[in-house]
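All protein chains but one are shown at their positions in the complex.
Right, chain A next:
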Amino acid sequence: MVGWQAGKDSFYVDEEYNGQLEHVATPSVSKKCVKCKESTAVLIIRAVDAFCRCCFKEYFIHKFRAMLGKNRIIFPGEKVLLAVSGGPASSSMLSQVKEGLSRDAPKKLRFVPGIIHIDEGGASGQSMEDRRRAVAQVESVLRSSNYPYHIVYLEQALNLPSSVLEVGSSATEKLQTGPSYKAAVDQFIQTNQNLHPDLFLENAWSHLSSLSMQEVQNGLSNPITPENTQALQRLFASVRTLTAKEDLLQTLRQHLILHTARTEGYTKVMMGDSCSRLAIKLLSNISLGRGASLAMDTGFSDSRYGDVVIVRPMRDYSSKEIAYYNRMFDVPSVFIPGLDTKAQDKASIQRLTESFVNKLQTDFPATVSTIYRTSEKLHTACPPQNTNSPTFDKCLMCACSLDTNAEEFSAFKATLISEQLSQRRGPGPGLSLGTAGAPGPPPASFTGQGQCRSSDEGQRQGCGSREPGCCLSAEMPATLDLKSLLCYSCRLTIKDMTAVDILPQYILAEAERKKRRSHMRKEISEFLLEEEDEAKTS
């Protein structure tokens, strides 16, 4: 660099250099913004549309409000939990909420936001120091928003209550929230009209932030124990494939968010899935056998939990738009390495799909939007079950409607039969669930399961293949029981685990409970007049 600063040479070089600059700069200057047709464009979105900085900002902000306005799903005064991972999309969502709730916004949003961040470092085996640093970074972003926030550790999923697996529209919700949700909203709007709206929201906020500060301090006083972290790491170590690990992480994360939303009284959860992410999710979920719940998994709103509805307001933005917006308008985001960081393209189905979609996208810029438009047109064949339907019909882990009640001559049944046949032939290591390396002792409450659980590995394997004489009780081996409560895709995830009894206690306990209920139902079935009666009495 210093070499050419002497005498004539530098002058000469400078001249030559300026010539080049002009030569190259001309083509890019000629590209004008498609909207205002005046300013120089700074980015291309949707294949050909070039936007300038100002028009892009306007477009971006408008899109967020339009998305919420169009769907009319978030009511004024409603408590909305923003799930912020620290990544670009959710951080951008936070900035849009801030923008939308700010005083000078013309079409002001009027809900009451709170934030949840889940520290997942325990699953990917990060050191405590790294995790603390990452959480501190995220916390500083969250604190600057002035919204109440909850920092939750993935370890806490191990101590969740079983009630988190219940679908909210059943008994629990009625007891907790009293009158119907809509009536409550109407009532709110009426009281809100009497009060000055801004004043009302402000009160609510100050109240909330004082609450959240307490909570944060509580959280700090009893942080996660090393035992919890170890248990979590054992759980993820027992999962053989990255595909299943990511799926399990997704399930646990969802449960934690749901639990926080319920205990803190949030009725909506906003997730920051971008349309690029949803396009990838759509394709990978199909490959994961989750096709039956695609509409819920990728749609704007997801009401599978009943009392808490998941919304995805960022689903109109591509990850490119988000990255540009964050960079141009200084939206802070925190990069936290996850399970798939530095992973190969073929490390997991999710990863492979991502690289597939991204590669297609570079050659065919309409790829993501085409897939995404497809997801918009999807609907579930049978609408979500009504409140009286028994919870048996939902998957224990992902809460989607069970897709395993397929008819006899379906591909699903054929798969099951061939699986059974190959299991009967011998204890094939790949297929039986109780094989090698079940780490740690089974959780305490499993003593009720009888000797089958606490027995050695060989015996458990015998259970898996239903050999007579192992299980003396009428109970079926737990692996099979758990399976019968899961949807096809969650079964596949469980199948990739070396041991099922290492799953968090709340899942196992709920499985127990459901099993007992169905057992009882079977026993008393001849005394029952109608299905509905039974549901009411039990």
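Basically, a contact is a pair of C-beta atoms (placed from the backbone, for glycine too) under 8 Å apart; a residue touches a chain by one contact, two chains touch by 3 or more; residues count from 1.
To be clear about the criterion, contacts and distances are computed from a predicted model.
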Which of "Hsp70 protein-domain-containing protein", "AP-5 complex subunit sigma-1", "Ubiquitin-related modifier 1" or "SWR1-complex protein 4" matches, in UniProt, the chain that is not displayed: "Ubiquitin-related modifier 1"
Among A:358, A:423, A:484 or A:518, the residue in touch with the chain that has been omitted: A:358
Of A:43, A:294, A:311 or A:371, the residue in touch with the unshown chain: A:43
Which of A:96, A:350, A:401 or A:493 contacts the chain that the document leaves out: A:350
Omitted-chain contact residue, chosen from A:69, A:265 or A:337: A:337
Hidden partner interface residues of chain A, rising order: 1-4, 9, 12-13, 16-17, 20-21, 24, 27-28, 31, 40-44, 50, 88, 276-277, 280, 319-320, 322-324, 327-328, 335, 337-343, 350-351, 354-355, 358-359, 361-362
